[in-house]
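Every protein chain but one is kept in place in this view of the complex.
Per-chain numbering from 1; labels A and B assigned in written order.
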Amino acid sequence: MTTAPAPATTRKVRLRGERSPLSSAALHLTLIVASVIAVFPVLWVLLTSLKPAAYATTTDFFKETTFENYTNLIQNTKFLTWFGNSLLIAGLTTLLGVIVSASTGYAVSRFRFPGKRGLMWTLLVTQMFPVAVLIVPIYNIMAGMGLLNQPAGLVITYLTISVPFCAWMMKGFFDTIPREIDESGQVDGLTPFGTFWRLILPLAKPGLAVTAFYSFITAWGEVAYASAFMVGEDNLTLAGGLQLFVNQYGAQWGPMTAASVLIAIPAALVFLFAQRHLVTGMSAGAVKG
Amino acid sequence: MRRGITATALVAALALAATACGSDSESEGTSKGSGELSGTVTWWDTSTAGSEDKVFKKIAEDFTKQHPKVKVKYVNVPFGDAQNKFKNAAQSGSDAPDVIRSEVAWTPEFADLGYLAPLDGTAALKDSDDFLKQAAASTKYKDKTYAVPQVIDSMGIFYNKKIFKEAGVEVPKTVDELKTVSKKIKDKTGKTGMYLRGDDAYWFLSFLYGEGGDMVDASSKTVTIDNAAGVKAMKVVKDLVDSGAAQTDATDGWENMQASFKDGKVAMMINGPWAVSDTYSGKEFKDKANLGVAPVPAGSAAQGAPQGGHNLAVYAGSKNLDASYAFVEYMTSADTQAKVTKELSLLPTRTSAYAKQDVVDNEIVGFFKPVVETAVERPWIPETGSLFAPLVTEYTKVLTGQAAPDKAVKTTGDSYRKLLKGWK
Partner (left out) sequence: MAVHTSQSVAKAAGDDVARGRSRGTGNPPPPGRIRRALSTHWYAWAMVAPVVVVIGVIIGYPLVRGIYLSMTDANERNVARSIGVNHLPATYKFVGLDNYTEALTGDQFLGTLGWTLVWTVSCVAITFCLGMALANILNRRIAGRSVYRMALILPWAIPGFVSVFAWRFLYNEKRGLLNEILSGAGIDGIPWLNDPTWAKFSVIAVNVWLGVPFMMVALLGGLQSIPNEHYEAAEMDGATAWQRFRHITLPGLRPVSTTVILLSTIWTFNMFPVIFLLTRGGPGEATQILVTQAYKFSFEISPRDFAQSSTWGVLILVLLLIFAAVYRRVLRTQGDDW
């Protein structure tokens, strides 16, 4: 295994994990540049939020650092209400999204049943149709069911966005779990549901983590439906609430930037929780897509 | 938060069956035909959040003092979203407000779509002869009145007196003067002369009127945007930007305009009374006297700025029409208007309000009143509000060099003719 070619070979072959200091430096440099580009816009918002609102549009990195934007945001706006609304909506979307995608993914992965191919295609086609065109019809359906201005309306709508992708991914993920496990469950007298619930789900944690992450991010960051369906300061989600700060007639950069930072925190936390599984979960799902 | 918890329970209980009957029970209050008013009136206000909204909220909620059994639910909807949100809500028939603050150009459109309740003969229209004739015009559609004028406005040129003094220039009266003044300001102070909004065609209108043009002529049912005056006006704005007399942006125009004017980076902007409160918050205008307002510069043929403003209208599907009518009357009464003027420098729509001391004393009103009287009225047809979308696209294209002026107005004219069936 560790038999590296002897230095005597005429052609120098570089092995994986073995490289000159120069190429090491180049790799680090690339990664540092890429990381700076990735992080900088977010960091800039953070820095801006710490400047007094009057200097928000200046380009100094630090200027009279203060937390006044944050205190202002929390005391004088309904930020906490919006935050709560978003948390509730994103939380429910995540919970239901995970359950629904997992059960669908499992069914499609394990059972052969009439309508399966159609369902797979539907899940793909659903992602193709531009939802922006659907806002008015969906609005009317929600109005008909009395779900406007209700968190439930947005939760259901977000499920239609996140579940098709997640179910597809979960199917791929379940495909990687050996079928022998199912069979052993059946031998032990478990129902298909029991097998799914007690044996397979615990093995599918990375996939579930990615699904949860994806659902949460979808619901947390969605703008178009949120601003169409919800009205009134008490009902807004964060996406809608922030529109109040930067609307056509006046932008309040102070609270806007502070809010952006606070909004990014839960998303980052969910991400931290999921990131351990992200790579394995994504690949297993995507490989088999 | 209580709302949130009920909703959670709702979702949990119903999962996806979705047979919820979550209609807003609050707005189902009834008012007796002749007796005391009661119930809830939901009002969608579109005033600027952060400054104007606080004043309007307070005044609106004070309605309860007159009618103790009526509850006013104040909702601030951003101006940019309000037209769409109201349309969504109105056509679906649920969760629409009882009263909406409708921009003048929206009013005939909402009325045409059947969303508004006719107000003739209701409590909403009191002393209707008292309203400025110009303000009342936009509330009428097909011989019925669908709204009550709340505020009226027009546009003028806002200028920074300090920069003008430093450069030794006077307020420009014509577009040609605007160019020389801008050049002088640039030479003497290094600052840009004017900010011209490039992402909203409303800011183009005074230049269009200045060349003797208009978007359409309703009396002869003719599209006029693509005549010679329209081409000329496009050339004028393009020249202002190309010559460096004005700077512009294709996005974030409002924000950039306010910021550069408030910070003293540009000396002039065209704007209306609704911008006054925000402008005073800038560091250049801590001394309010530094802000000067003058009529918009004339073009080669005429001088004029568009007349705008807001009306209050009642949703036809409101469950509480009587209280809504009374609320609209209260919000547009001379007393209320004077209070608003005192706080926000917005222009009243009632002649009698102009006699009140608070209004007489207000400098901004003193300036804008004559401007409003000579402001150019748009035709109050349902399509008036629809005329901007095609125009702004082409206007921005001209300013960013993507379309020639004559081609731009022609494209605009073509879409107008598609919109206005049978017009010349």
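Here is the rule we use: a contact is a pair of C-beta atoms (placed from the backbone, for glycine too) under 8 Å apart; a residue touches a chain by one contact, two chains touch by 3 or more.
Bear in mind the structure is a predicted one, so any value in this text is a computation, not a measurement.
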Original post:
Looking at the whole complex, which of B:Tyr315, B:Trp380 or B:Tyr416 touches the chain that is not displayed?
Top reply: B:Tyr315
Original post:
Touching the left-out chain: which of B:Ala117, B:Leu132, B:Leu291 or B:Val365?
Top reply: B:Ala117
Original post:
What residue numbers in subunit A mark contact with the hidden partner chain?
Top reply: 1, 3-5, 9, 11, 13-17, 24, 27-28, 30-31, 34-35, 37-39, 41-42, 44-45, 48, 57-59, 100-101, 103-104, 106-108, 111-116, 119, 122-138, 141, 156-157, 159-160, 163-165, 167, 172, 175-179, 191-193, 196, 206, 217, 220-221, 223-224, 238-239, 242, 246, 256, 260, 263-264, 267-268, 270-271, 275, 278-284, 286-289
**OP:** Since one chain isn't shown, list which residues of subunit B touch it in the complete complex.
**Re:** 15-16, 18, 83-84, 87, 90-91, 93, 109, 112-115, 117, 198-199, 247-252, 256, 259-260, 265, 315-318, 385-386, 389, 393-394, 396-397, 399-400, 402-403
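One rule holds for everything that comes next: only the chains that are shown with their structure count from here on.
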**OP:** Express in whole angstrom the distance between the two chain centres, defined as the mean CA positions of subunit A and subunit B.
**Re:** 39
Subject >> Footprint of subunit B on subunit A - complex, ascending >> reply: 54, 57, 81, 84-85, 88, 92, 136, 139-140, 143-152, 155-156, 227-228, 231-235, 243-252
Subject >> Of subunit B, residues touching subunit A in the complex >> reply: 1, 3-4, 7-8, 10-11, 14, 16, 18-24, 44, 48-51, 75-81, 84-85, 88-89, 91-95, 252, 254-255, 258-259, 274, 278, 283
